[in-house]
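Handing you this structure, nothing more for now.
Only one protein chain is missing from this complex, and each of the others stays in its spot.
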Amino acid sequence: MIEIKSVVKQYGRKRVLDNVSLNIEKGKITSFIGPNGAGKSTLLSIISRLIGKDGGEVYLEGQLVDRIDYNDFARRLSILRQTNHINVRLTVRELVSFGRFPYSEGKLKAEDLEHIEKALEYTQLQDEQHKYLDELSGGQRQRAFIAMVIAQDTDYILLDEPLNNLDVKHSVEIMKILRRLVRELGKTVVIVMHDINFASCYSDHIVAFNKGQIVKEGEVEEIIRKEVLEDVYDTNFVVQDIMNRRICFYY
Amino acid sequence: MKKRYLLVLLILLSIISLFIGVRKISLQDILRFEDAAMRTMVLSRIPRLISLILAGMGMSISGLIMQQLSQNKFVSPTTAGTIDSAKLGILFSLIVFPAANTIVKMLISFVFALAGSLLFMFILRKIKMKNTVIIPLIGIMMANIIGSVSSFFAYRYNLTQSLSSWMQGNFSMVIKGRYELLYISLPLVLIAYHYTNQFTIAGMGEEFAFNLGLNYNSVVNIGISIVALISALVVITVGRIPFLGLVIPNLISIYYGDNLRKNIIPTALAGAIFLLFSDILGRIVIYPYEIPISLTVGILGSIIFLYLLFRRNH
Partner (left out) sequence: MKTKQKIYVLSIILLILLFLYLALGLNPVIWRYALSLRIPKTIALLLVAASIAFSSAVFQTLTNNRILTPSVLGLDSLYMLIQSFIVFVFGSGTLARLGENFNFIVSVAFMVGFSLLLFRFLFKREERNIFFLLLVGLVMGTFFQSLSTFMQVLIDPNEFLVIQNRMFASFNNMNTDILWLALLISFLAVLFALKDLRTLDVLSLGRENAINLGVNYDYMVKKFLIIISILISVSTALVGPITFLGLLVVNLAREILKTYKHNYLITGAILIGSIALTFGQLMAERIMNFSTPISIIINFIGGLYFIYLLLKESKI
């Protein structure tokens, strides 16, 4: 479990996160939704220690994250940010191998190779593994980064808008991979999402943010409701059940 | 409203500048048309004042234009290779046409400055990671490289020290007959004023400009030509004045915002004021000797620049 206790983050005088407290349960997909600038990505970055915080604590399975050694932390929690521009020219396999760095420090052992193979298989990138990243399509590249995170083999996986710039087919592929990770390997996945319907269809738990605070959190049925969403996004919503899923219209 | 204060300040500093110097000149001397005093005024003090004002206006407006075209607050003739290219041009004329007069040297220097700045603008369009800081870094790297080409030739032709003294910004050598070239910058400033809106649009990018029916390339070329010409003029008559084109437009934009049309006059005034002030400071600190203006501007400018940097980063 990840426990977040009254976390504060401010840039200058502007509070991006205002006393946010939240528990993220193990073995589930939790989605963060909310309008732009609500603080979702900031919270994700704070949990994963990419940026510092101005107040509050974050615990990973009861341990204060700031006390966990860097390498140890990287074996337990991984993060994938939305902008993954890499200046080095790497093949898919080389990128995925980097996921083993926390274990191997660069010298791959048999066990590491096994993990790499498995990650490639999970993301169906075996055929592309020797291609360079800049030769891939957007969807394949995103899968390659997810494969790296899978190879990292952490219990917790945090993703910041993994569906950004992807078409429908590739978005569905990625969400299915994430679902499998939770179901088969018992991973805990936290995603920042822009598409509410994807959040609705694939999450176990949804946290709605607005203006640096959590407006409401709960199961899909509790959050994907007209009143809640209209409150969060300040737009008109129509919510309907279609084929046992909650779908919203907001156009 | 504040423009008026700037003007008053400029006039005040101009008067001070006229009456400071080794030779004491009083108001009575002037009113009585005393011969020696008048000569000092006409031959040395007034040329110095005018060249200070012209160079200050020209360099700060050059900086403003470059910042507008590149949409980057840290770009200026010094951080885009313009000045170093102008220097290379001077060196070239010193080696190839040692007997040529100043106008020819200036023209050669202008051609080099133009080529260097255009090269920078060309490279700028290729940079994908438009980090605010990376662009001036690349510009300075480019400037260093052009500088290293200069030092290669300067060394071979034993011109290192004379190039150093040529490049050192210094107004104490400005006398009647040696600064008039700077008057050319006046029409250039007027042209720049005429083109302000076009520069603003071009700064938004090629596609944006095209969409508004503007010929992007010709506007950029006009802007860069103005900058290169002013830089060459200033370098040839007074030498290199660091930071001016960088610091002044930034200071002005803190108070006046980023509207080029609104900014251009205050920027010109503030540039002249800053240069005059630095010059007066250099003349009184170790009186009766003088500290060259490149040093006073260098110190004041780097302090202001660091302040701006930290302020921005805050």
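Which chain is which? They are A and B, in the order written, and residues in each are numbered from 1.
The criterion applied here is as follows: contacts are C-beta pairs under 8 Å (C-beta built on N, C-alpha and C of every residue); 3 or more make two chains touch, one makes a residue touch a chain.
Here the structure is a predicted model, which is why all the values come from computation and not from measurement.
Of B:G21, B:P47, B:G223 or B:P242, which residue touches the hidden chain?
In the full complex, the listed residue that touches the missing chain is B:P242.
Identify the residue among B:I11, B:I95, B:V285 or B:L306 that touches the chain left out of the display.
Hidden-chain contact among the options goes to B:L306.
Among A:F32, A:F73 or A:Y122, which residue is in touch with the absent chain?
With A:F32, A:F73 or A:Y122 as choices, the missing chain is touched by A:F73.
Which parts of chain A are in contact with the chain that was left out?
Contact residues on chain A toward the absent chain are 48-52, 70-75, 78-81, 84-90, 94, 98-99, 101-102, 105-107, 152.
I need the residue numbers on chain B that touch the omitted chain, in ascending order.
74, 78, 119, 122-123, 126-129, 131, 133-134, 136-138, 140-142, 144-146, 148-149, 151-152, 155-156, 160-161, 164-165, 167-168, 242-243, 291-292, 294-295, 298-299, 302, 305-306, 309, 313
Heads up, the rule we're going with is that only the chains that are shown with their structure count from here on.
Between chain A and chain B, what is the gap in Å from one C-alpha centre to the other?
So the centre of chain A lies 51 Å away from the centre of chain B.
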